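Worksheet: the structure to be examined is printed underneath.
Excluded from the complex is one protein chain; the other protein chains are retained at their positions.
Lettered A, B and C in written order, each chain numbered from 1.
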């Protein structure tokens, strides 16, 4: 165990120094390394953020995600940020010396502020991008929602913010799709609009870009993100085989109960 | 080597504490971590159970499968469970403090009770789900069995419960497909029915859900599950290339024997 | 470093005990573990054998390939085996206590005896099987050779047994396809026939089964097997995109040389 290095008081480096592997500053690099092997954060794309109470930990912009270190992490205060008059000016409690803040920052903050999320993950997964392209191919009006039902993995999602329990096998999972903007920060207003319009969703697809997924905890954000990527992959494969995403299947009545 | 922690007598924590990597409480986490990399237990889906004599070890519900620990494992007695009047009320010899029992439990028990299996694996593999969807597309009456023949990997399966030897290259492997139910526990009666109807099978597909695979030992359950996933993947790829799963191929007669 | 265990004189266990990671008894498990991650030896299928002078080291039948240990390895003498009257009766210098010999043994021996190979690898790779299925779909007469040209990776193959140098970019790589037999040992005569008919080949495809690949050294066998699997995968993907495997491409003449 190395003793913490003395740091300049104003950079709060102690916020990213912990021996606990579950500490957000350790967990974000571990998660991002895992996501890299899944093809979610290729070529510095994508990222992840964890909220612990008022503190928000964020991966920086432009790093190789499988090589990230705790010392690369930004920390900011949610309350201080909310009190700021200029939403686009962010004041960090702690900044890494050689990085730039992630353009995803305001999008992660939206999940924390509007949904009370504890973790938000952004991936550039091929499957997510392909799903938005397949929807786009179906024409205007049919390209704003990904819908799938009657797949067991749908049970991996909560019913919605503040609701108890998870979706069921026969439920339709609906993920809104927003347009991509030239600058990632500009996605924020559209992400927030989608959150307002789809109060139960834990994810928003961004056309030709990827997906944002969140959850109350790191566990929930990560497993929902995995389940969603599984469903996106399945949906693309179903499309290639000419199988519809939405079906009308009569629930099976167990005889024991009848 | 850490000395075993003192535990409350009634929770039998010693049942999941061993230095032997082959002990079921160590083996289940190791297997599940491997299955996670294969995409079989994404987003907490799927699971595995091992029977050692009368003791059944089961992964809990809702954990990240690649992060599971021996202390997460449930243990129950097969005999005590069989003697219980209420099949749905399960009495655990040992329970982890922060988990819920897996909904797969009665399905694993069916493999142990009806087949004398030593291990049962449940995956949400894409290939398994896609095979059930392709069958479904072929219409009612043609969607209840996955059949494939004349592929070498078919040799990876035993001839059947209580039978000696493995299937041959020219044999047709038949895997029954059961309908998915809203609640996973309700699958049990249909799984048991399929076991009765297909006494030689080591696996049952669940439509739009995944597959259950078992074997007399961990080795056999795991290698049969791998071989089956290989065949499911091949079957999907054959479908994409317009190749039939069942063919009529004349056995080659080796000249040396003729 | 553990001192070698005393072993019964007649089992020659010292033949599989070495601290050198390049020793065949250590190298075969390391290679097989790597091949498992590539999907080449799923569910105990496939295998590998290394020849060091007169000694042949072979992975046993039916083991989980990613878990193999040096103590699982069979060793036999090529000369003693050649002198035996019954080719099907093999006398092992060293046998593991709990395994059966691999059915691939006579096929590996063919590569060592007829080609002087130093290593032979057998995979059940999906890509190999799909290539044989695509050829089969083209009808009798067109299903006995895999041919591909004008792909850079073709340079990964030697020109042939006893020849110098490698194939060129414009050369056509030809891999013969033999029919699968009910019993793997019965493949031997057909493999040997293919070796006679295609004296330059370093590989033979087995329909609906996989591929055998060899080389003068472990390095050459392994890299040729990788290059071939790459080409099989590319060939399947080309088929899916409607691209032909054989093309007529005019060589580019570098101006500097003209």
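The rule we apply is simple: a residue touches a chain if its C-beta (ideal position, glycine included) is under 8 Å from a C-beta of that chain, and two chains touch if they have at least 3 such contacts.
Everything numeric here is computed off the predicted structure, so don't read it as measured data.
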item: Chains in view that touch the one left out, judged over the entire complex; value: A, C
item: Omitted-chain contact residue, chosen from A:31, A:56 or A:206; value: A:206
item: Selected residue (touches chain absent from view) among A:129, A:154 or A:252; value: A:129
item: Among A:99, A:114, A:159 or A:239, residue touching the chain not depicted; value: A:239
item: Residues belonging to chain C that touch the chain removed from view; value: 150-153, 156, 168-170, 219, 222-227, 229-230, 233-234, 237-238, 240-243, 249, 251-252, 254-257
item: Interface with the undisplayed chain - residues on chain A; value: 39, 42-45, 62, 64, 124, 126, 129-130, 133-134, 137, 179-183, 186, 189-190, 206, 208-210, 236, 239-240
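The working rule: only the chains that are shown with their structure count from here on.
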item: Each chain counted as touching chain B and chain C at once; value: none
item: Proportion of interface numbers common to chain A and chain B (over half same, under half different); value: different
item: CA centroid of chain A to CA centroid of chain B, Å; value: 31
item: Distance between chain centroids, defined by C-alpha means - chain A, chain C (Å); value: 44
item: For chain C, residues that touch 2 or more chains besides their own; value: none
